[in-house]
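Missing here: one protein chain of the complex. Every other protein chain is in place.
== chain A ==
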Amino acid sequence: RVVVSRSFADFTPQATFDIKKCDLHQLEEGPPLKAELTRDQGLQYYRTMQTVRRMELKADQLYKQKIIRGFCHLYDGQEACAAGIEASINPTDHLITAYRAHGYTYTRGVSIKEILAELTGRKGGVAKGKGGSMHMYAPHFYGGNGIVGAQVPLGAGIALACQYQGNNQLCVTLYGDGAANQGQLFESFNMAALWKLPCIFICENNKYGMGTSVERASASIDYYKRGDFIPGIRVDGMDVLCVREATKFAADHCRSGKGPIVMELQTYRYHGHSMSDPGVSYRTREEIQEVRTKSDPISMLKERMLSNNMASVEEFKEIDVDIRKQVEEPPLEDLCNHIFYNNPPLEVRGTNPWSKLKSVS
């Protein structure tokens, strides 16, 4: 244990917090109502969430400077989901999600540098710059999928592989409230339940499918009940501890061979659907502000820890500064090439050299 000169010993090493009760569907009991948090865990979750937040805001900036092209779907506001889920599954478990994937790419182990490189289309990027924002992959992380809902049957398939190989792993399959109306989801639910696949279906309900609110798109907004014959839990997705406990519960459920389970994480995104969407034509700025002040996941965690004397304000500030440094300065020169591709793809023929993006300094 490192003993720092500052009053390390003054901090509470661990505390228990009350978390919101989860609504249950086809379940007798649900996740616990109390969550334990150690200081280290707290700081780690904080760091993860703050990194994702910073990274997304940086991506926003870069997109506006046209350094990132294509599409960019930002995850800020929903960090607790990624952090909470990662905290409760093993690195050997599998995860697949839709296009709002930067957060998960980070929690699944890809470095900030590689993520930003992929976003800017550099060769040093996670998918060698060929995928862009929506297509980032890592060991046990299957992306990053552009077509809405298409990743859910894939997730069920991965779960089948886990079951087949008997390695006690599971697959976390994420989708959104918009995708919840796709037919292929119900096909996946059926197969997963029939064959008792170790699959956690998680619906990240951020209240809007692009520009359509959930009430206007879905006959039933109880997404955790959509699995019908599959048990479901509805979780407060802005509270990282709630997410963690619920996912742990779900993971145990799957690993014990009881089959799939559906989780609905009620969360919110601050940005619009993508960078082309201002995000205010279908909701009010007041609404966004309200969520930011009342239920921002990072603030909530910070306040919890501060009020229980688990960390100091300075520590948080230090973490912030450190993250800012890491995100702002993977110096873009450092991200491999200035020139875009000197390693051409297989079938390139002689055309005009493409010099669209200037060398970034």
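Following the convention adopted for this analysis, contacts are C-beta pairs under 8 Å (C-beta built on N, C-alpha and C of every residue); 3 or more make two chains touch, one makes a residue touch a chain; residues count from 1.
Going forward, contacts and distances are computed from a predicted model.
Within the choices "Dolichyl-phosphate-mannose--protein mannosyltransferase", "Dynein axonemal assembly factor 10", "2-oxoisovalerate dehydrogenase subunit beta, mitochondrial" or "TMM27 protein", the name that UniProt assigns to the complex's undisplayed chain is "2-oxoisovalerate dehydrogenase subunit beta, mitochondrial". The residue touching the chain not shown here, chosen from A:Leu43, A:Ile67, A:Met191 or A:Ala217, is A:Ala217.
The chain not shown here is touched by just one of A:Gly155, A:Gly209 or A:Gly279, and that residue is A:Gly209.
One of A:Ser256, A:Ser281 or A:Ser307 touches the chain omitted from the figure, and that residue is A:Ser281. The chain not shown here is touched by just one of A:Phe11, A:Phe71 or A:Trp195, and that residue is A:Phe71.
By the touch rule set out above, chain A reaches the unshown chain at residues 69-71, 121, 129-132, 134-135, 146-149, 178-179, 181-184, 209-212, 216-218, 281-282, 340-341, 344-345, 347-349, 351-352, 354, 356.
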